[in-house]
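Complex shown without one protein chain; remaining protein chains in place.
Let's look at chain A:
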């Protein structure tokens, strides 16, 4: 596997922008919604050169996805939308051009890869048919699958999307995207056929919207390497939409930073990362939780707390959990958690890292008492109260028809707080997590992602727990919110002595928050040690792979 990080910055300038594949000029997109006009894009101008990877980076709501769908000539149709300006891809205006022209362009010139390959692939269509849908031969489809690193491509042609893993599915959808225009090129009235293809039937422009966000880090690294190869071997231009500067840093030639519908800054990857000009870019970089850069204060504090601890808040002993195997024969079982023992010291923090399906979330649910273990025991230190859980999707963890205040007061009432005192106490808790007292009257849907997670933490605190179990608490949040929520959790640990057990797929988060890190693989804990030691000198090969694959801007 070629290392995606080698030398990309040095080669960037040599990729000439002689004739851009795509030119965006003064693009504006307005949505009419129930709450008034939303200006999704405000005069964006951009060029994408031949054979370059341009990363489009921004937080949620910055307009990056709207821009990428405009490149496809598919502005969101669900709302009343007004589009101004122009997007010209290989001679076709994707905004003002005729439907026929744009269709031909989508067929031959542009490929698209989406975040969730399970929903972007047709579940009722065999892999082979999907890859060859735009007229490729069977041999060409097989070659494309092989090109994208799908093992045994001949056999995959007959399979269905649900039979493949997430990583394989994403490879398949990339294969489908790069077999555009591989048939005899159909001449559209306005299509510049000389520009339509980057060569070998690979489309000139590939739009990838968060293509690795749903994937594990090791798979993410492979997909990124695949994009680099498409650029280097086929001269394909790629627009990589991502919220993660780390992913952009690994592969992009240039980075365009978006915020609130505007392009803040466009520059070479080197320049954006080392010498950002725009305030917003600087704040994005500063907020990023990066595995190679830890705020000193936090590592210091961890050590202080670690020395103070004396007894265990939570002890898991020999936990096992089996499930009937999905799609298996009767009696076949899948071992989700295999004889795991783990202790969380009072006031300490332990991170449990691993890839999807390794059993970490099941273990956390068992610790919370939401799932029964088949064997083993969960021991909570006397007087600790019931461990509380902080969920990945804070929005759906809050009862939607309750106001934030109601949810907290309900907990307080169970704790024996009187009806009269409950509202005051609820406001105190909200203040403790950094929320305004007005949030008490709001419904969860009225809050932003970060505010919801704070509200959920305040509600958990209402039950006065000594142990907080966190299930990917920041993975759904933008970087700026994520780092502040992690700081909040660390503060609570320091000030209230609440022990944290945090499940995460993101090693940077683990390193930032935990005294100790345990690595889980295949239902077992394969390595566990003090975080600083684990990240500095990983013992297991698997741990080393995880650390190496974690995106970093440094």
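In this section, a contact is a pair of C-beta atoms (placed from the backbone, for glycine too) under 8 Å apart; a residue touches a chain by one contact, two chains touch by 3 or more; residues count from 1.
Note that contacts and distances are computed from a predicted model.
Visitor: Just go with whichever of "ABC transporter permease", "Transketolase", "NAD(P) transhydrogenase subunit beta" or "Putative transcriptional regulator" UniProt uses as the name of the absent chain.
Guide: The record for the missing subunit names the protein "ABC transporter permease".
Visitor: Looking at A:443, A:484 or A:528, which makes contact with the chain not pictured?
Guide: A:443
Visitor: Out of A:155, A:286 or A:414, which touches the unshown chain?
Guide: In the complete complex, the chain left out is touched by residue A:414.
Visitor: Touching the absent chain in the whole complex: find that residue among A:254, A:360 or A:459.
Guide: Result: among the candidates, A:459 touches the missing chain.
Visitor: Return the single residue from A:119, A:375 or A:399 that touches the missing chain.
Guide: Of the listed residues, the one touching the omitted chain is A:399.
Visitor: Name every residue on chain A in touch with the hidden partner chain.
Guide: For chain A, the residues touching the absent chain are 34, 368-370, 386-389, 391, 393, 396-401, 410-411, 414, 443, 445, 456, 459-460, 463.
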